[in-house]
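Got a structure for you, questions after.
All protein chains but one are shown in place.
Chain lettering (A, B, C, D and E) follows the sequence in which the chains are written, and residue indices restart at 1 in each chain.
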Amino acid sequence: MTPLDRGLDKARVLIEALPYIQKFAGKTVVIKYGGHAMLEQDLKEKVMLDLLLLHSVGIRPVVVHGGGPEINSMLTKVGKESHFIRGLRVTDKETMEIAAMVLVGKLNTDIVSMLNRFGGKAVGLSGMDAQLLQAVKKPMQMQNSQGELEDVDLGFVGEVEQVRPGILTTLLEQGYVPVISPLAGGEDGESYNINADTAAGEIAKALKADKFLLLTDVPGVLRDVENHDSLISVIEEKEIPKLVEEGVISGGMIPKVECAQEALQGGVGSVHILDGRIPHAILLELFTDGGIGTMFQP
Amino acid sequence: MTPLDRGLDKARVLIEALPYIQKFAGKTVVIKYGGHAMLEQDLKEKVMLDLLLLHSVGIRPVVVHGGGPEINSMLTKVGKESHFIRGLRVTDKETMEIAAMVLVGKLNTDIVSMLNRFGGKAVGLSGMDAQLLQAVKKPMQMQNSQGELEDVDLGFVGEVEQVRPGILTTLLEQGYVPVISPLAGGEDGESYNINADTAAGEIAKALKADKFLLLTDVPGVLRDVENHDSLISVIEEKEIPKLVEEGVISGGMIPKVECAQEALQGGVGSVHILDGRIPHAILLELFTDGGIGTMFQP
Amino acid sequence: MTPLDRGLDKARVLIEALPYIQKFAGKTVVIKYGGHAMLEQDLKEKVMLDLLLLHSVGIRPVVVHGGGPEINSMLTKVGKESHFIRGLRVTDKETMEIAAMVLVGKLNTDIVSMLNRFGGKAVGLSGMDAQLLQAVKKPMQMQNSQGELEDVDLGFVGEVEQVRPGILTTLLEQGYVPVISPLAGGEDGESYNINADTAAGEIAKALKADKFLLLTDVPGVLRDVENHDSLISVIEEKEIPKLVEEGVISGGMIPKVECAQEALQGGVGSVHILDGRIPHAILLELFTDGGIGTMFQP
Amino acid sequence: MTPLDRGLDKARVLIEALPYIQKFAGKTVVIKYGGHAMLEQDLKEKVMLDLLLLHSVGIRPVVVHGGGPEINSMLTKVGKESHFIRGLRVTDKETMEIAAMVLVGKLNTDIVSMLNRFGGKAVGLSGMDAQLLQAVKKPMQMQNSQGELEDVDLGFVGEVEQVRPGILTTLLEQGYVPVISPLAGGEDGESYNINADTAAGEIAKALKADKFLLLTDVPGVLRDVENHDSLISVIEEKEIPKLVEEGVISGGMIPKVECAQEALQGGVGSVHILDGRIPHAILLELFTDGGIGTMFQP
Amino acid sequence: MTPLDRGLDKARVLIEALPYIQKFAGKTVVIKYGGHAMLEQDLKEKVMLDLLLLHSVGIRPVVVHGGGPEINSMLTKVGKESHFIRGLRVTDKETMEIAAMVLVGKLNTDIVSMLNRFGGKAVGLSGMDAQLLQAVKKPMQMQNSQGELEDVDLGFVGEVEQVRPGILTTLLEQGYVPVISPLAGGEDGESYNINADTAAGEIAKALKADKFLLLTDVPGVLRDVENHDSLISVIEEKEIPKLVEEGVISGGMIPKVECAQEALQGGVGSVHILDGRIPHAILLELFTDGGIGTMFQP
Partner (left out) sequence: MTPLDRGLDKARVLIEALPYIQKFAGKTVVIKYGGHAMLEQDLKEKVMLDLLLLHSVGIRPVVVHGGGPEINSMLTKVGKESHFIRGLRVTDKETMEIAAMVLVGKLNTDIVSMLNRFGGKAVGLSGMDAQLLQAVKKPMQMQNSQGELEDVDLGFVGEVEQVRPGILTTLLEQGYVPVISPLAGGEDGESYNINADTAAGEIAKALKADKFLLLTDVPGVLRDVENHDSLISVIEEKEIPKLVEEGVISGGMIPKVECAQEALQGGVGSVHILDGRIPHAILLELFTDGGIGTMFQP
């Protein structure tokens, strides 16, 4: 293959991407970034490059990141033990402070730093900046030994009460890529930890985003969980209840799908659950026919 | 090769293009479009796709087209004979009218139409629109039979006297791709035919374009005209006189290089002479290392 | 009469025009330009001057021109025979190309050129530019020898399907005068010829124009077609059916009035049918009491 | 003469005005309005109509008015005697208050009211509004009986120290016609009366006006003051000293010419001294060849 | 008390004002200025300072002033006798002229001048400027000696028919403080005197002002008119009829409250009747808990 032939091959690929680029130009895409794609250096770099490519062809990406494993490591490092209720970490003041430090001071800063090193214009935010996310304490009840329902205090675990997307609009209009840590301020002046999927969904709704992508560690919704070739590429919102009933959507997929459903109902164009373990998952989802994950549409 | 592998290959190509896209975002690139690339349907489509790809990654392309062969065909069709002096067609009123019809009514309309069919937002202009190009009659002198210099009347062949790029700026800022026919209005109210290379160069200067690409039917400047591998990739403006003296730049290349030189002196960032017979020549020039033609830089 | 007296007379005329100028400032006026007013040099110049005067007092004129006779001449010149069905020219590929060349490359260019020579800022467009006009093939049926209805193929004769007035708004806001040839692009990538009255009416609707002027070769609607003093100055939309029934509106006036009616229903402020054979017909219609033609209002 | 002929005559006049309209579009013209043109109702209305016509064809007029005679009447009415030094009224506090009431409360209000009644968008201002004009007390010295120079106190007679044209720019950009009374505020918090010619000249300089028109009660500069046909139409700034020396410019014309000269030196395009007693003097000066007064140019 | 302590005291006061400043930032507040607060020099200065402080913390004040007493003085001065019908002055042409001179030429100019001397950017307007206020003659009927109702001619006393707030918006957006005299132009070309409370209320409505403050010479609405401690701080619109019925709102308070009521119905946020005799009444009303007057709210 001569260099010219190689060049022509590349030109052909670029031209094949043109209809996708034209279709998505000016669209706002919210990406929940987490899981393996955030832990392995190589996948991480590829996510960054995907984001920058989207940005460079006129798409407006907004990143919301998670970070459970790193928070765990740091808690361990400072000798802080964790206590869980129904899978939710009881978050006392000190835990909250450490979570904030890891999310905002380490993970967010790393993402911003890497995007900018590759030529981007990223700006890190937490939900506290410009009062982007406002939270209330997440209520929870459990049966006590007498079988009565009792309030349980999870500490600084919050639910999103209001989103003020003004700062995002300002940044997007100036060509910046916002990278957001899932913290929120409460009216009580406290900081709250927010589930990253939920935070991303709420932000997608507030921005009336065209697309909301959830990077996960599963291939998408499989009709037969044992068979990766049974991936369902497109699910319409009205099909969801039946799929839940049939057990196709089950387990850890349920909260993801609920999150997707709420986003669709809030005006988001489509929601995509995709496998962040595949390199360039974002590009593959947006720029190839059919994509690689499961797309939920209204 | 699985579909996923093919997808990954494509993703890699897109990512490899990222640094070029980032480098050229927001730049204005004037393209003189002519020669074979304008005659063969397949090459033509590829030029259109290249232009649209540039546009979709944030570059601002401005197209100036030629059209000698089509004017000839039409003149033949209506039974009009042509008379040439030193290679320039003596352009009487009727010839001028036919040239205008072919350039503006056929070629320009075709380019605009094809760009828009592929999803673009192109707008056709002639140099008369919004007084974009203002011309004076091109003066010429020849020796008569007594060996004295005498003025020769070439008719409506003009030289650019002034460029008013306001309409281009208006269109570029609104995201349109201007496609320009090389006609100009004179202060005498007449229309003039302008050499397309010169028209493109003058427009590049008036826009302070970052790049000016001349699509030709030669590979670029060859050190040894017999040997296509002897292409000179980069020529600095100050090297030109020596290359002319050595005969490396000669024949039909001389007016092209003079055009390049004048553009550089007028503030254009770089001028590229490239081979329009190669498919996707524009993409290959801008998006591969070294490109495929000869780049002149200040 | 002293020069001062002459000056004062002129000042008085200007001042008399003031209320009209104030009334129309900032209004958008679409003018269908065709007929004699386009064929005779002297009338042509007066139309141009009228347009520029409108523009200079703050009106936003948009010109849509016709050009049947010139297309005919050109077809004759290249020895192309024409075939008509119910008054519509069967337009094969070659005819279409010639029509485009004459309309865009000759007539439009001439109008733009003349406007700019008189100090204007005109920009020529066809319906293909920026996808201004999108067409579908005009359907037609005729009875065959068995008396059955059969589809007849008129070739590239189109009907307007969609208007995208964005480019007009951009140009009007920057103070340009758009001059439009009645061509349109189809989704099939072909170019179509459009009836100029219809094209102008569709554009007037898309712009929600304040006024739509049709320059014709008749004085307007006459109550008694033999008596030019029987001109009806104002017709309300609801009166039209009765006037048709009475035969006051008949013959070639019917499609014009239908065009007017559709424009009114599409939100155009008023439609004027006036006699383009009268010099300065446009100024007389807009700047004198009662005008010179027939005004249709909602 | 038929109505159509009359219409055509009018159209011709409008078209003859077109080149002037095109030439002056967007220009800022400061008009010092005073003398007879302000006293006689008929002349007054014609000035208003002239101003509105200018405005309606895209010129930006700024009016500065005088008002000596009306101040005198009012002073007489309230039984206030006036005392003059070298032609300047000694202006005590009470006189100043009455001057302000007459200028701002009566004359300015009347002009604004009339302009708006004729369809304009006029806004009255005094030099105190938005600190448009800032003044210092005008110094004066006279010889006392011992022949020594002594300061004389003229009271609230001021000289312009600074112009802040921001409010004018704001109003002009929104399409308003500013009408200005020649009062100014001092740093001492007092109000000062300013010579209207000077105020207008200073405002013309601050706006870098294209034209500054002084409406007076004389025909302009006459070579022979006895002979009205000896009007000098154009005077270049450098010719002024010679004309003064020759006595062509003399008497009351000297301060007017000094005012013109200073305006030219401050960047005003041209200054015109014209006879406000001629109806439509402003239109005649701007819209006829040669005009009716004397134009000073740099 | 050391200087530092004094400084700290001041800082504390400023900080205490912060919540009020934050609450009112960007709000439009129309102030009817009249009564004692306009007659006594010291109160006057304090009103000016209050207005400037509001402006400097981001509030957009609009001032409408009255001026009955000064008009009376001037009428007396020029020996003009006044004739009243039901408390309204019969306003002949001469009276109207004097009213205009006093309001616009004296009072308005004084307010503007004082505001600007204290560092403001005030601009004086009358209702005639930019056709801000348009009036019709105020109709009135009285019984004649036969007990029949008869029209009475009050002369140039007007009622507001239309408000065109464009000029106010223009000025407010550029940071100017508009100061308005209650005159209005009629369609008949005449000037009319308008009740200042009404003018202010109409302007507040047209601007959809957040607050409308009426500076009066009473403390507000007192439950027991003898007892100043019986001030009602807040009245809801629906309570008004009952308070009128009970006689709590009576006499001169009735037209004020009607004015308030109409403003509320026209979309004004709240209306405040407060005692202009208290120094800094405006600041005290806006920047202290409960304020000092009576607030009417919807």
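To be clear about the criterion, a residue touches a chain if its C-beta (ideal position, glycine included) is under 8 Å from a C-beta of that chain, and two chains touch if they have at least 3 such contacts.
The shown structure was predicted, so the numbers you read here are calculated from the model rather than taken from an experiment.
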*Among the chains presented, those that the missing one touches*: A, E
*Among E:Ala99, E:Val157, E:Ile278 or E:Met295, choose the residue that contacts the chain missing from this document, as touch is defined above.*
E:Ile278
*Contacting the left-out chain in the complete assembly, out of A:Met128, A:Ala200 or A:Leu274*: A:Met128
*Contact residue for the chain not shown (choose from A:Gln22, A:Thr109 or A:Gln297)*: A:Thr109
*Would you write out the residues of chain E that touch the absent chain, in ascending order?*
4, 7-19, 21-22, 25, 46, 49-50, 52-53, 56-58, 118-119, 278-280, 283-284, 287-288, 292
*Please give every residue of chain A in contact with the chain that is not shown.*
77-78, 97, 100-106, 108-109, 112-114, 116-117, 121-126, 128-131, 166-167, 170-171, 174, 176, 183, 185, 189, 191
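Criterion: only the chains that are shown with their structure count from here on.
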*Leaving out chain B, how do the leftover chains split into contact groups?*
A | C, D, E
*Same or different: do the copies chain B and chain C touch each other through matching residue numbers, with over half of them shared?*
same
_Cα-centroid distance, chain D relative to chain E, in whole angstrom_ = 35
*How many angstrom lie between the CA centroids of chain C and chain E, rounded to a whole number?*
55
*Counting only residues that touch at least 2 other chains, which ones in chain A make the list?*
none
*Treating touching as the only link between chains, describe the layout with one word: line, ring, star, complete or other.*
line
*Using the contact rule from the top, write out all pairs of chains that touch.*
A-B, B-C, C-D, D-E
